[in-house]
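Okay, here's the structure, questions in a sec.
Missing here: one protein chain of the complex. Every other protein chain is in place.
As written, the chain order gives the labels A, B, C, D and E, with residue 1 at the start of each chain.
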Amino acid sequence: MSNSSKTALVISAHSADFVWRAGGAIALYASRGYAVSVVCLSFGERGESAKLWRQAGMTLDQVKTARRDEAEKAAEILGAKLRCFDLGDYPLRVPDETIMELADLYREIAPEFVLTHSLDDPYNFDHSLASRVAQEARIIAQAHGHRPELTPVLGAPPIFLFEPHQPEQCHWHPNTLLDISPVWDKKRAAFETMAAQEHLWEYYTRVALQRGVQASRNSNLKIRYAEGYQRLFPQVTEELA
Amino acid sequence: MSNSSKTALVISAHSADFVWRAGGAIALYASRGYAVSVVCLSFGERGESAKLWRQAGMTLDQVKTARRDEAEKAAEILGAKLRCFDLGDYPLRVPDETIMELADLYREIAPEFVLTHSLDDPYNFDHSLASRVAQEARIIAQAHGHRPELTPVLGAPPIFLFEPHQPEQCHWHPNTLLDISPVWDKKRAAFETMAAQEHLWEYYTRVALQRGVQASRNSNLKIRYAEGYQRLFPQVTEELA
Amino acid sequence: MSNSSKTALVISAHSADFVWRAGGAIALYASRGYAVSVVCLSFGERGESAKLWRQAGMTLDQVKTARRDEAEKAAEILGAKLRCFDLGDYPLRVPDETIMELADLYREIAPEFVLTHSLDDPYNFDHSLASRVAQEARIIAQAHGHRPELTPVLGAPPIFLFEPHQPEQCHWHPNTLLDISPVWDKKRAAFETMAAQEHLWEYYTRVALQRGVQASRNSNLKIRYAEGYQRLFPQVTEELA
Amino acid sequence: MSNSSKTALVISAHSADFVWRAGGAIALYASRGYAVSVVCLSFGERGESAKLWRQAGMTLDQVKTARRDEAEKAAEILGAKLRCFDLGDYPLRVPDETIMELADLYREIAPEFVLTHSLDDPYNFDHSLASRVAQEARIIAQAHGHRPELTPVLGAPPIFLFEPHQPEQCHWHPNTLLDISPVWDKKRAAFETMAAQEHLWEYYTRVALQRGVQASRNSNLKIRYAEGYQRLFPQVTEELA
Amino acid sequence: MSNSSKTALVISAHSADFVWRAGGAIALYASRGYAVSVVCLSFGERGESAKLWRQAGMTLDQVKTARRDEAEKAAEILGAKLRCFDLGDYPLRVPDETIMELADLYREIAPEFVLTHSLDDPYNFDHSLASRVAQEARIIAQAHGHRPELTPVLGAPPIFLFEPHQPEQCHWHPNTLLDISPVWDKKRAAFETMAAQEHLWEYYTRVALQRGVQASRNSNLKIRYAEGYQRLFPQVTEELA
Partner (left out) sequence: MSNSSKTALVISAHSADFVWRAGGAIALYASRGYAVSVVCLSFGERGESAKLWRQAGMTLDQVKTARRDEAEKAAEILGAKLRCFDLGDYPLRVPDETIMELADLYREIAPEFVLTHSLDDPYNFDHSLASRVAQEARIIAQAHGHRPELTPVLGAPPIFLFEPHQPEQCHWHPNTLLDISPVWDKKRAAFETMAAQEHLWEYYTRVALQRGVQASRNSNLKIRYAEGYQRLFPQVTEELA
């Protein structure tokens, strides 16, 4: 199978999560020809748009529009296709219909891998819910009796949990460090579409640099920028590398 | 670098551990041209040779000789080079000189990866000590000021912890499942050199089959025999696979 | 109280779980005169009947009928009474009415012990939900103000979590090994009613053998077949054995 | 800001939890001039009123009235304001409307700190749900886009998890020991309003004494009575003390 | 085998540990006819005799004599045989010779069960060392090649970890609650031989009462005094009770 028919799936709670936490992986795989789909269950309109809300007369619709615009620009820079579900945030609630829709999406695109949030995040329950939903939709898509007409049934794509804002508080352990140096410029450019969260640009630049140093320490390579991931299931492999 | 100049290092407590726990990986990499060195810190002469001790008039030297012979035959079948340290078992004690010797070995062969015991084993303290020693020797070999004349300094070869006898009691979590089907026959043949531990042949055959089923479940592949490993450090990678 | 008035309760997600995971305990206690009730919250019709779904023209009702038939045969072999709730699977959803119904069942039969799924199972969210429901119904049945007319109030029957498919991935730790050798033949015969899941017959035979070896290692007994359980609450005892 | 304008918030599942688990902290801060609000999501009418239910002819309303009376007396003794939500117990269910109401309460009183249940309690799922709700309402109250007219937005008050009935079974780790000796008499007096749970008076007196001994051991002070808490988020501080 | 030929083994760091932590189990099994051996690796002369050291002119020998006398009186009350190793405390250091001596003791008495300290104790490294030594000596005694003339080889007696002073700080989880009500008077009487640690009499009386309440909660029994233990290895059983 050529890369041009391969896909990857990112499932996130708010419209900017994919940029800070997985922008490098997205850009990297897009550059390799993968079709990368990014699902944003909400726009982060209530809980992650403080700067917009500080403007007088701001409305929920205006915030959502602004966040969607930013997310679309970021997705374009990274090379991904954005799918916004507009379920609301703080709190996010995910109806079973959405889980079924996501199961269908899994069946439809048959991703090579899945990226989503950490299992826990005591600062942000939307994040752990999105992670749970990403997992449950995958399980349903694996069931032979779930919409048997929608074939083929999903295999077992690996899930990687991307980095939360305060890793040690989220019981998140990076066991995978992905070199994103070749696409760092795109990730940084995507940051800069996020006018509502300018305070995070430098924070996540530093995250990428720290993970880069750590990637170098754990290999014999010189890596400048990296993203940390927690692989959720065992890696099935022919190589111990 | 061609495979023929690549190496791997296995550090184990007793003379048969490498067979049950890592025989597949050893045979696999030997078949790819790697020079695989197996260190046995003891012969398991006291604690893992019950069948021999049930023979009347048995002596420690006879047991050691018998276990060494078996281990050499097994190593030959798997394609590895055996290095016996004869430090005694139950309890194993490892002097600093041995740790230094192992650090030199790391420098000398510069392994692509290292296999050793789980961090804990409440049934067998020799195992966790061997694991600790394997790690500490690696750390020393990475120090620029340790025997600076012995170059090059060691990089950061990954360590994989092989499967203990009762995994859940040892806090061992397999995050890596290696397909060993192509070399299963060699692993099984190596089992059969271990006359002193015939009761384990079927046990570890079943382990390989169970890990094989699990490897299939965690991938889209059909895998019949597998070995489980716990990767100790983050994987540095260019691929999320 | 004679055994003939004693009971046990098994609460599982799908119609075959009780066979693979607890068939030995069920047959053992049935052979001792206990009335063992097995609750199947669903038939596993969507997610655990792949073989049936591969037949052309298969319908959900046909699958459910087939799985119910198999489960009834297996229950009969083991000596248990089957109670099917038909709530659907992949995903299982359990309404509060069912939890109340289960609380009533706890009150009615006053089980000596309860068997259910592990707390976590990243491969199967139906399993962890069934475990949660089994626990919550028990807690409600202990409340003096819950249906006070339905007496007596439930005491504190121990809960044992049976073995998931991939133990180390489910944070399941077996702290109890039950010798099932005397009833192994029944457990194996029950396996063979599960035509839809023939691939699991050998898998769970090997599980029983491995747990048997481990049971022998942790005792002075020779045990051929065993089942592993994780006791959830502290054991209250007069014996340190 | 003088203490007289400072507040604290306690969110608990049943009407007596705040007495046993946090009565000392409440009395201490009330004595310092804080306005302490205690939320009881239910009266514990079904699950924690066994003694009342043993009276012939008892009704749910009578139990609720009795538990409310006791809780009000206890709150008065401790110096707190009681807010009863009457959501029912065993099982407690919390609708999103209540979470929003709690978020408003957070905004309104802007507590200096929050006290709630442990994250887990396998004996009592109402407890862990109350803890989850306390956390989620806090997160929502921090969102700039949640009811932006209700200002100011909540900051980051620390959450402390109070002691469950069987600490080691609840994965609760006390990392904070609060000296409650100055207000012990009030806490004990509040116990004695709880006629329905007289068996707990001595139990929680002993808890206070044990935590007192431990507080002395972990400091250079002589402390007679203490309460244990698990701080949920990192402490931000200018002092290492 | 009649009880009169059965034995139990307690391995502790200091001369009073067996009283506070395991006095109930010791008295219980002594009352059942077991020969219970208590090993004290030191007298706790430096670290657990503060009251004695506050007397003017006190010497190490005087403290050791006083602690030995107390321990002997306590052992007599409980019905155990005391074996003092006098290795020194704070810090305790255990030479391999002592481990071998303990392995011989295991072989000689073939205990039905073993009691020792928790795996961790950040307040007292002597405790965790004693626990480690108890485990390692047991492993050595199980080795067929260790002093093969000393038969029979040790089987697999269960190890139970007794309660440390601050359980939650020691990662100690009680999974076994032993009813010691029948022998409580003896345990309390043994406390009162410990003149050097009078402050602990009430502390450990309260511990026994708390564990008693918890034992009642986890069963359908009324238990007044209990001891908590953490079973280290899986329980091999024919009963789920």
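Heads up, the rule we're going with is that a contact is a pair of C-beta atoms (placed from the backbone, for glycine too) under 8 Å apart; a residue touches a chain by one contact, two chains touch by 3 or more.
Just so you know, these numbers come straight off a predicted model, no measurement behind them.
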Among B:Asp120, B:Glu136, B:Glu202 or B:Glu238, residue touching the chain not depicted: B:Glu136
Sole residue of D:Phe85, D:Trp201 or D:Phe233 that reaches the chain not shown, by the stated touch rule: D:Phe233
From A:Ala25, A:Val38, A:Leu119 or A:Val207, residue that would touch the chain that is not displayed: A:Val207
Interface with the undisplayed chain - residues on subunit A: 123, 165-169, 172-174, 202-203, 206-207, 209-210, 213-214, 217
On subunit E, residues whose C-beta touches the chain left out of the figure: 45-47, 49-50, 53-54, 58, 60, 63, 89-91, 93, 122-125, 169
Absent chain, residues of subunit D that touch it: 8, 25, 28-29, 112-113, 115, 155-156, 158, 160, 174-179, 214-215, 217-221, 223, 226, 228-229, 231, 233-238, 240-241
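The working rule: only the chains that are shown with their structure count from here on.
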Equivalent interface to A-C, taken from B-E, C-E or D-E so that over half of the residue contact pairs match: B-E
A-D against B-C, pair bridged by the larger set of C-beta contacts: A-D
Separation of mean Cα positions, subunit D and subunit C [Å, integer]: 37
Touching two or more other chains - residue numbers and ranges from subunit D: 123, 169
